[in-house]
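What you see is the complex with one protein chain gone and the rest in place.
Moving on to chain A:
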Amino acid sequence: MKKFGRSTGFAVSTLVAAMSFAGMAQAGITDKDILADQMTTDDVVSNGLGPRGQRYSPLDKLNTETVKELRPVWSFSFGGEKQRGQESQPMVKDGVMYVTGSYSRVFAIDAKTGDELWEYNARLPDGIMPCCDVINRGVALYGDLVIFGTLDAKLVALNKDTGKVVWKKKVADYKEGYSLTAAPLVVKGKIITGVSGGEFGVVGKVEAYDAVTGDIVWTRPTVEGHMGYIWKDGKKVENGISGGKAGETWPGDLWKTGGAATWLGGTYDPETDLMFFGTGNPAPWNSHLRPGDNLFSSSRLAIDPDTGKIVWHFQTTPHDGWDFDGVNELISFDYEEGGKTVKAAATADRNGFFYVLNRENGDFIRGFPFVDKITWAEGLDDKGRPIFKEGGRPGNPADAKEGKKGESVVSAPSFLGGKNWMPMAYSQDTELFYVPSNEWAMDIWNEPVSYKKGAAYLGAGFTIRPMNEDYIGVLRAIDPKTGKEAWRYENYAPLWGGVLTTKGNLVFTGNPEGYLMAFDAKTGEMLYKFNTGSGIVGSPITWEDDGEQFVSVVSGWGGAVPLWGGEVAKRVKHLNQGGSVWTFKLPK
């Protein structure tokens, strides 16, 4: 009898396993799934909850009435000694969460229970050179692959069920200072990635790889003068020099080590079929060595996903001298004006200005400061180009005695920016952008420097300081049509985490003090907070399973602030590191 019972049980479990396997095989993620991500509430399969990156969810079970009842259902530890800088956005598909940890780790977790299904730990060489902590911002999903970039500048595709490596491609040489930290973007069956390393005089680029095989499709350098390539039938073919030719906006050979790293990845707008990638600071930081606009540094680029051609560009800080990377996300959105729909896109730049652009051609529609103080520019002209302020730029070391150290200036925002990498959110209901920003200034001065492969290439010294006694971080609700601030929330420590907004009239974000917070999207009233035990510098998500709405966020203090923090360090030095995912829902 016993024997009979056992064998029956075995047969049933085999059948269940077979069925669930077939189910998963069918559920491979397609381009269609990714394009529809914003409206399919039972999964999160793109960075930004939809390729436009609006970080808006139509879910409303959690709302201004119910959110106070929100409570954690599980917490998952990334483990080990590697507790720092968790800047990831989780993904959820078919009840499985895919999330990255610091030090190039990926975890697959049962989204209901928090049980680990598998983990992948990249074996990193000692020589990696991430400028701004050993972070990662998340995976891309395609077919049955989980794809992410490593700190030694490789793209790795893992099988979503086993975590085993399916393919791995070297995007760039980590010994030259390259690394990958952004979540890759998936567009039309291609994995699109940028590179980090602007502090080491690398040359920024955007590259497309076949999402299934990992074969390279095209590469597009983001510094004027470098040749782009496209692969046709396995052959590498010249595909036009970025910007036409070298030397137009750079002096001498400086374009060869021009920076413009594409370290934050990009967004995609299916309507215009354009990808929007931002570019970082020109190298070196000392701008007196490179008179000119230094294209395409500190810019937004619209790139054709099929060919890698630059369709238009908009430079937020020409001839940047303050480390005002132009990488911040450009979010596509439509609005009505004079009875017409405007196909716009908006971005809140490191330099303190908020820009609204025509996303079809890159034309400037309007721009305005979103921070309280800007010292380096008087404003923007009618093309959106900054009007530089006299004395706003650090002095030329060549003018100084002995040519050693140029005159120091106080500059706001600081090099960490009015807003840094942490993504803002756009609500289709309130038509407001929710911008995680910071009020801080810096002393900055320039020094002579020359390029050496794999070494920091700055030619600048700097220290960062708060501007207010009681806050640095400011979460702002900004009207893109008027530039008006609808409300603000001030935070003692600098804000460094992404934002999420929902149809439930809510805005979610986290702070370095460890709190996941929910605000009324219209009034800014804080309706909920929960301390996750370490600072939040990741981006929250929400999804639905079995009729219940879930919220997840990673917790783990780190990132650039504690590394580069100057006087700001005093405000954050008591914050403890961590590494975990927290998941919340309403009680049944």
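One rule holds for everything that comes next: a residue touches a chain if its C-beta (ideal position, glycine included) is under 8 Å from a C-beta of that chain, and two chains touch if they have at least 3 such contacts; residues count from 1.
By our rule, contacts and distances are computed from a predicted model.
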Looking at what's absent rather than what's present, what does UniProt name the missing chain, "Molybdopterin-dependent oxidoreductase", "Sulfur-oxidizing protein SoxY", "ABC transporter permease" or "Aminomethyltransferase"? "Sulfur-oxidizing protein SoxY"
Touching the absent chain in the whole complex: find that residue among A:61, A:82 or A:503. A:82
Which residue among A:49, A:62, A:122 or A:192 touches the omitted chain? A:122
Residue list for chain A contacting the dropped chain reads 3, 6-7, 80-82, 105, 121-123, 125-127, 156-157, 164-168
